[in-house]
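One protein chain omitted, others in place.
First chain written, first letter: the chains are A, B and C, and each begins at residue 1.
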Amino acid sequence: MGRFVLNRLLGSVPILLGVILIIFVLLNVVPGDPVALMMAEHIDPDVVARVRAEMHLDDPLYVRFGRFVWDALHGDFGVSYKMNRPVATLLMDAFPNTLLLAVAAALFSWLVGIPAGILSVVKKNSFPDYFSMGFALLGVSMPVFWAGLLMQYIFAFQLGWLPVSGFNSPLCLIMPAVVLGWSSAGMIARLTRSSLLEVMGNDYIRTARAKGLTAVSVLVNHALKNSFLPVVTVMAIQVASLLSGAVITETIFSIPGIGRIAVNAIQARDMPLLQASVIFTTLLVIIGNLAADIMYSILDPRIKSK
Amino acid sequence: MEPKADMPSGPPGVPARKEKEPVTESFWRELLYSIKQNRSASLGGIGLLLFVAAAIFAPYISPHDPYLVNLNAQFHRPSPEYPLGTDMYGRDILSRIIHGSRISLVIGLVPTAISMAIGTILGLLAGFYGGRTDSAIMRSADIVMAFPSLLLAMVVMYTLGASLLNIFIALSLVGWAGIARVVRAQTLSLKEKEFIEAARAIGVKNRVVIARHLFPNCVPSLLVLFTLGIPGAILSEASLSFLGVGAQPPTPSWGLMVSTGKEFLSVAPWVAITPGIAILLVVLAFNFLGDGLRDALDPYMKH
Amino acid sequence: MPDDSMTAQKADSTGNQRPEGEVMLTVAGLKTYFSTRQGVIPAVDDISLEVRRGKILGLVGESGCGKSITALSILRLVPSPPGKIIAGRVVLDGKNLLELTEKEMGHIRGNEISMIFQEPMTSLNPVYTVGKQVMEALILHQKLSKAQAREKALAMFNLVGIPEPEKRIDVYPHQLSGGLRQRVMIAMALSCRPKLLIADEPTTALDVTVQAQILRLMKELQEELNSAIILITHDLGVVAEICDDVNVMYAGRIVEHADVYELFDRALHPYTAGLLKSLPKMYQENERLYNIVGMVPNLLQLPKGCRFHPRCESARAICREAEPALFETGGSHLVRCWKYKG
Partner (left out) sequence: MAETLVTSNGLKKYFAGSAGWFGKSGDVVRAVDNINIAIGKNETLALVGESGCGKSTLGRLLINLLEPTEGEVYFKRQNIYKLNPAERTAFRKQVQIIFQDPYASLNPRMKVRSIIGEPLETHSLAQGKEMDSRVGELMNLVGLEKGYMTRYPHQFSGGQRQRIGIARALALNPELLICDEPVSALDVSIQSQILNLLKDLQQQLGLTYLFISHNLSVVRYMANRVCVMFLGKVVELGSCKAVFDQPLHPYTQFLMMAVPLPNPKLRNREKRILEGDVPSPINPPPGCRFHTRCPYAKGICAAEEPELADFGGRQCACHFPLG
């Protein structure tokens, strides 16, 4: 298993490099001069040229890419054009907020999604099944930003139970976490259901029944563990969708996280900040995938023994 | 290598070799039949038809001009005159939603179709040829899949500028990887089938094997992926427009309408809420249809 | 060298007379139907049979004849929906299993009646060690502690001839060969000393040398434990090798019942006789094989009259009109064919 993990770890390196390359190329061929952007319109062309040279913007692209990777490895992602602070510092300030939001949303999605999926199998074709699956379908069909606004309208404006936005009390976390976690919960519930139903059709389930186990015991002891295999994979994809969703959720609820940094960076055309925040987020996704692979290998002995 | 002797006795619970009964001859006719049989699929299908009809006949069924600014009619509550109310410029929200369906329809269909085409071709090639072709294609897919898709689309929009056309490009660039993965996996399992070996024994050329034997057997899964991919694209466009990096005012994009309405949530909630309901209903319709199709096509997708 | 045509010495005393074992399980009028989109499939249609203590009953037939569904119906394991037992009785020691509650049925399964399946590859749960899976039934039915169950499981592994049981008990199914997996299944099935073992095509997925081992093992264990076995198979060779009584099934019905020597000597039903004639022989030059024409009928569109008549060479007018009952032809030999009426 150690070898399996190591292989996966090394396999992620080219992916990360590829991601960095794509982001770098996309952002560095952008039309429009970042220096001009930084300094507003009326500025001395000599100054512009000097700053350009200082920022090495005149070097060929591959030299700049090499320098960027080298600096990034040292934790240096450059300085934000707009905020004039090191990008790394800005990201590190924002990261805990995003992490908190993502973890809360993930917990919500697991604690709701998995039981809902199991319930719908146990009570197949009855009210609990339809209810769970309706909830799940709504989750995957609802635009996150709209759900956020709707909740704000109901719980903040109409009922006044929760703060509209901000990030200064635990109460502030409830709406964003639910909004963000709902679609993941829907995904997980639907997958748990279909995976469990498929597992229940396997020969070894029949063996377990023939052994005299009760239906509940068969479900708990024989079907669940197997049915979690695909669910674990989706939990990894979910990291990506949570982070995508976080961009919107953070914007709506004014949470100072990485997603909002990215949106602001786009609006301000702050290239170093955008670049670093996207790369950082992608790194999180890759780590999530890795974690899923390891989980998978723990759950499935057929991989462990390889 | 050696196939295990596969013995005739059918699996218990599946009496008398449960084949698909020879009711109809063609796959497509059978598909239509299955959709009619399946409640959620027909529901989704009907919703879908309404949506398409709204998009096609938008100019004829809209009660007002969606772009007409009327500062005397700001923030009208829903009324017979304005069934869904008006926004801050006094524009009729219903008319804007009806016209917005055109954007959603096109944005749902075109990028999904493009990324399906790219993903299918690459997936077939990767699965069929294996080796380096496979590694190159699948590593690229891994890289694309590692991006949170919305962020990648945002970066593309940053580079190319915010416009509907660029959303096409951004969504097509992002969507193919997932399709390629599924198609490749299916190709790999189909490749094990003896009918592929039979074609090779006959001397059928590789590209014919791909076109005639592999691709048609991927079609059922592709149909489901397509149906479920469209709402994804619609949601992505809405999200990008909501964030201000998609469609630009005064385009009646549903996402953009929610975004402009959010400032007035406490005074005129309908401005933001109603376009969201439109998105929800359309996405639900596609999901219903996709789920129904998946159930109906299940026997065709098991390889 | 054995020879098929050779007249072997009259076999042991059980040879040609009616087996004397006491009846322990009776199936009477069992009907298991499946509802599908196309209609109702009578997979098992009015099956009656008796299993005797210390005997092996063969249930033989081609795919789709209902033999596996019969077995699953006895244990009430038919997947439902779409399947449903709509009539009949399954009586074990005076209890009608079809009237028990699910909970009471749990005490029967794996304890009084256990079952092994065709595919040892897929019939074991891939994510648990084989030892855990064998111990599970022991802990459940015999209320053993974990340590006791492990002891017992080791003993069972020894009994079924798994080499190095201490090592093998802690491995996962995919680490074992097909033959060893089937031995694990047998160990699991016999661990609680069931009265009846139902073996559904237990050797079909195995290589022929391994099949011979497993058949010998089943025979030995059956004699040692004096238990009864229902052996489901499509292979007439396997039937001849270890069964005592045989039921031949066709299209959801039993068409012939006899003891094994009688059946192979004097097959009466045209279907059984045809099957025997269409088997190639290994130890002699073969003449052209006999063919039963046509194919098994679709259970949704069963022919009127005898279900076999469209394929039968000696079909008469009555065969197309009315379905024959199981007629007695002396001793325990029953046959569902108009030729043997009265």
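To be clear about the criterion, a contact is a pair of C-beta atoms (placed from the backbone, for glycine too) under 8 Å apart; a residue touches a chain by one contact, two chains touch by 3 or more.
Just so it is clear, the model here is predicted, and its values are computed rather than measured.
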*Which of these, C:Arg216, C:Arg266 or C:Arg316, touches the one chain of the complex that we don't see?*
C:Arg216
*With respect to the chain omitted from the figure, which of C:Ser35, C:Asn96, C:Asn291 or C:Ser314 is a touching residue?*
C:Asn291
*From B:Glu81, B:Glu197, B:Glu263 or B:Asp298, residue that would touch the chain that is not displayed*: B:Glu197
*For subunit C, which residues reach the chain that was dropped from this view?*
1-2, 4, 6-8, 11-12, 62-63, 177, 179-180, 207-213, 215-216, 234-243, 260-261, 264, 274-276, 278-283, 285-286, 288-293, 295-296
_Counting contacts across the full complex, list the positions on subunit B that touch the omitted chain._
1-8, 17, 19-20, 22, 25, 27, 193-195, 197-205, 208, 212-213, 216-217, 219, 300
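The rule we apply is simple: only the chains that are shown with their structure count from here on.
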*Middle chain, criterion being Cα centroid separation*: B
*Most distant chain from subunit C by Cα centroid*: A
*Using the average of all C-alpha atoms in each chain as its centre, how far is it in Å between subunit A and subunit C?*
54
*Go ahead and note the Å separation of the Cα centroids belonging to subunit A and subunit B.*
21
*Two or more other chains in contact with one residue: find those residues in subunit B.*
12
*Would you pick out the residues of subunit A that each touch at least 2 other chains?*
206
*For subunit A, which residues count as touching subunit B in their complex?*
14-16, 18-19, 22-23, 26-27, 29-30, 137-138, 140-146, 149-150, 152-153, 157, 206, 240-241, 243-245, 247-248, 251-252, 262-263, 266-267, 269, 274, 278, 281-282, 285-286, 289
_Could you list, by residue number, the parts of subunit B that touch subunit A in their complex?_
12, 139-140, 142-143, 145-152, 154-159, 231, 235, 238-239, 242-245, 255, 258-259, 262, 265-266, 269, 272-273, 276, 279-280, 283-284, 287-288, 291
_Sites on subunit A touched by subunit C in the complex_ = 201-204, 206-215, 221-222, 225-226, 299-302, 305
